[in-house]
Every structure is written in C-alpha cells, then in structure tokens.
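Of the protein chains in this complex, all but one are displayed in their positions.
Chain lettering (A and B) follows the sequence in which the chains are written, and residue indices restart at 1 in each chain.
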Amino acid sequence: MKLTINKIALALSAFAVLASTSVFGVSYAAGAKSEYKMEHVHWHFNGPRGSYDRAAVQRGYQVYREICSACHALDYLSFRHLGDKGGPYYDKAYKNPNDNPYVKAFAADWTIKDIDSETGDVIERPGTPADKFPSIFDNDAAARASNGGALPPDLSVIVAARGGGADYVYNLLTAYGLDAPKDLKLTGGLYYNPVMEGGAIAMAPPLADELIEYAPIEVNDHGTIKTIPAPVATVEQMAKDVTEFLAWSADPKMEQRKSLGFATMIYLLILSVLLYFSYKAVWRDVEH
Amino acid sequence: MGKGLIVSETVNEPHGEGAVDGEKRDFIFIATGAVAALGAASVAWPLVAQMGKAADTLAAGSIEIDLSAVEEGGQLKTLWRGKPVFVRHRTAEEIAQAENTDIANCPDPQTDAERLIPGPSGQVNPKYLVMIGVCTHFGCVPVGEAGDFDGWYCPCHGSHYDTSGRIRKGPAPKNMEIPPYEYLSDTVIKVG
Partner (left out) sequence: MAGHPSTYEPQYAATRWLDQRLPVIRMGADFMTFPSPRNLNYWWTFGGILSLCLVSQIITGIILAMHYVPHVDMAFDSVQRIRRDVPFGWLLQPMHAVGASMFFLAVYVHMFRGLYYGSYKAPRELLWILGCVIYLVMMATAFLGYTLPWGQMSFWGATVITGFFGAVPVVGESLQQWLLGGYSVDNATLNRFFALHYLLPFVIAGVVGLHIWALHHVGQNNPIGVTPKTKTDTLAFHPFYTVKDAFALCIFLLIFAYFIFYQPDALGHSDNYIPADPLKTPAHIVPEWYFLPFYAILRAVPDKLAGILLMFAAIVVLFVLPWLDTSKVRSMRFRPVARPFFFVFIFFCFILGWCGAGNPDDVAVPIGKGLTFKVLSQISTAYYFAYFLIILPILGMTEKAKERPVSITKSVLGDHAAAPAE
C-alpha cells in the first residue's frame, strides 16, 4: 500500500516535470485565434550542426535592401558584419571585412548622414564598411508619422525577439490575403494577418511574386567557386531568403558557437569518462 | 546603538568600588555613546537619502496637452514623469456607461464627475478623461477598449477598468490615478 503511494507520487512528479517543461514550448503558439496553422520550415541553420545557407542569406540581403529597408532599420548591424566570419560575404582573402570589395560596394550603396568637419554642416556621404546601417527615420515619431501611427520594428534581432523565431517571421510574411474572421474590426490601414498577435497588422503585404529579380550567386565552397542559379522570386522564396538573412543578423556568431560547442561537448565527454574511471579506481577497495 | 556595547563589557571592572564615582562615570559613558550615535546617524542619513529623487528628476515639471487633437473615440498617450498619461476622448455611449454605474459595488467608489477636473467655466467636460495610464496593481500599462467593462484591461494580472478608469474586477486595489492638471483654456490642459 505504502509502496503504491510512493509510486503514484513519483509518477505525479514526473508528470509535473513534463508539464512544466512543455509549457515553454506551447505558450507562444497562442495569440491568433484563427485556424491558421504555422508552417514549420526546415531551416538550414536548424539542429546542432546546422549552418547558414550562404546563398540564401545573400539573396535575403537583397530582399532587405530592395524591399524591407524602405521602412525597417537594422539597428545593431554594420556593413562590415556582412564580411565577418560567419557572415554572408565572408572571404578568407579579406580577414579585415573593411577591405572586402562586396562589403565596400554594399556600404557605398547607402547614404549616411554626417557632419562636415570643416563647416559643421549636415552632409550626406556614401557609406563605408565601418558605418552602421542607417536609420531610415530620424526618430520613432517620424517613423510613426510615415506609417499611419505604427512603428516599423527594428529587424536586426527580430528573429530572436519573436516567440516563434524564424518560423514566425516566415509565416508572417506569407500569411497575407486570407479572409479575416467576421468579428475582427479592421480599422483604417490595418491588414488581416493571422500570425500577428490579435490578427491585425499595419504592414501592407510587403512581398509579391517577382517583385525583385534574383541574380545567380557565386559561392566559394572550400576553394572551388560554385555558381548557384537564381531562383524565381516567388513570395515564399523571398520570405525564406529574407528570414535566413534576419536569422543570421539576430545571431551572427551561431556557426562559431556551434563549432566550439561540438569540440567542448566531445572534450567534456572524454573527461567525464576518465573521471568516472578515476572515481572507480579511487573507490575500488571501499564499499559504500 | 553604541552605549550598550561600551557600558556592559569593557567598563564593568573599574567601577566596582565607589558607587558615586561609578554613577558619574556611567553618565559620561552614556553621554559619549549618545553623541557618537548622533554622529553615526548624521553620517548615515546622506548615504540613505542619496537614493531618493534627484533634482533633475523632480524638475521633470509639467506638460501641456491640446485636447482638440484627440478625435472622438481616440486616445492620446504621452509620457509625464516617466509614466504614461492617457487622454481619452470618450464617446457618448462611454460617458453614459461611466455615469450610470452603481458605484456602491466598486472596490474604490468614485463617481465619474469626481474623476474629472472642472474647466474654466467651472463645469466638468465629461468628454475628456485624463488619467495616469498605470495599473494600480503592479504598474503595467493597461490596454484600451478592452476588458469586461469596455474600458481598459491590464494584461499583466488581469485587472478590468471601466470607461471612467475605475477598477471593477481583478487584483488592482484602486482606480487609475488622476494626475494633477488644470484647464488653461477649453481645449488645453496643463498636467503637473
């Protein structure tokens, strides 16, 4: 009798552990009450050995530059990050990303506000790799004023800042155009998007098929130059690419972290085994 | 604090003999201890008081708000002393709801008129509700046009406020606070 009580109690505890751990997984899925089912994308960076798909991140940068950057900033990113180790345009030949020709060209493509050191006037000049990505609006109030009162969030950490991560961003970009539930009031300038908390979003559908044109991409794969043909710029393709770019932007050191992690886990495993046998050796003659 | 320590332990021995002498000494020790304690407290006070509000924080001052900019059914949210101030331009329906509430059942009974400040004419203008948009529970910012009473709803711990900003349901103990403000004209108020 007593034994069964113990067993029941243990089983209950085990159940509680499971329940309380699973809550972290499910609590974020709530929000939109509609029937929309989040699509789980098989990301290249998923899993313990996953890495960023260079070509996708590069295309994603193009999507950001040509579409998103009209409203959204990348507050915590500088141009030089594009050429950092783990970044989309990293090249072994340019240890210092400031020298990387791709990075230089991308930076020069942007205008940066600066102060003329001679006259003190506000001037505009082309960007350099050391510059941060410029803010599109001078301040939040200006951003709201240009966007019907809504503030376009910074995108540099957006994948980390949303519960569903990369899947959330991908689904948000592709879930436009569905019929809104009848009880949802969509007042001026709002669009229905079941992924958005509450279902109403101020961002107009940003993507449309073949809104931009992709070019083939040359990737340096362990010394050999591989050419990756340009995919058709469908909404899904662009959403995937820009999400891959934003995932990199939120966690640019992921590849470094995972590779050191692999070495660390192996090391700790070996040390554990050795310590276990040391423990056995020390305690050999001691009953306990 | 010092006197117990000084008297009891170290001084016990010497004044065993002459009782009169001992009393005199006791007085000196108590006086010394008291003066030392006063000094210690004087030193401690600045160390404690420095954590209070600094002069620039206190001087955060007042703001003027133009009510005519808020359209009917809309709400203006602005920062005053680091806290959000709500200016709600209430619809006729909301005003009726706020005025026709039986306040006897409210946790913090206040009539709607008590929550408004008279304008230059001496009359209150029920259209504009001005209050500090901070939940009186733990200081979150409630969401407008939500909750069981169509007023505000606090997402943190589920407090429901009505269209007058009165607490009706949930853990918050008080109505949302009304900031000190006055009408400069019919449509401009000064908060603070």
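The rule is simple: a residue touches a chain if its C-beta (ideal position, glycine included) is under 8 Å from a C-beta of that chain, and two chains touch if they have at least 3 such contacts.
Predicted model only: the values in this text are computed from it and were never measured.
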**Asked** Among A:Asn96, A:Thr111, A:Thr227 or A:Gln256, which residue is in touch with the absent chain?
**Response** A:Gln256
**Message:** Touching the hidden chain in the complete assembly: which of B:Gly39, B:Gly73, B:Gly139 or B:Pro180 does that?
**Reply:** B:Gly139
**Complete:** Of A:Pro48, A:Gly120 or A:Pro229, the residue that touches the missing chain is A:Pro48
**Message:** Suppose we count only contacts with the excluded chain; which residues of chain A make the list?
**Reply:** 2, 5-6, 8-10, 12-13, 15-17, 19-20, 23-24, 27-28, 48, 75-76, 81, 153, 156-157, 160-163, 165, 197, 250, 252-253, 256-258, 260-262, 264-265, 268-269, 271-272, 275-276, 278-279, 282-283, 286-288
**Request:** Using the touch rule from the top, list residues of chain B that touch the missing partner.
**Result:** 51-54, 57, 60, 77, 79, 81-84, 137-142, 154-158, 170-173
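Convention: only the chains that are shown with their structure count from here on.
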**Asked** How far is the middle of chain A from the middle of chain B, if each middle is the mean of its Cα atoms, in Å?
**Response** 42
